[in-house]
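Below is one structure, written out as structure tokens; the observations come after it.
Excluded from the complex is one protein chain; the other protein chains are retained at their positions.
Up next is chain A:
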């Protein structure tokens, strides 16, 4: 992982720039959008209050039998 600016190939940049121009956004905005989409694909943003998980934790801590 790096905090520094990342080098990408000129080809990739040109493709991104074309896509961004088509959509009327900047390359930065486009990348953010794509990142957002990939995050959505990664599943729920927040930990769900899954009853089975809650039950398991309460059991393991001795709150319920």
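Everything that follows uses one rule, which is that a residue touches a chain if its C-beta (ideal position, glycine included) is under 8 Å from a C-beta of that chain, and two chains touch if they have at least 3 such contacts; residues count from 1.
Everything that follows uses one rule, which is that contacts and distances are computed from a predicted model.
One chain of the complex is hidden; its UniProt record names it "Sulfate adenylyltransferase", one of "Carbon-monoxide dehydrogenase medium subunit", "Sulfate adenylyltransferase", "Phosphate transport system permease protein PstA" or "NAD(P)/FAD-dependent oxidoreductase". Counting the whole complex, the residues of chain A in touch with the unshown chain are 1, 3, 35, 39, 42-49, 51, 54-55, 57-58, 61, 63-64.
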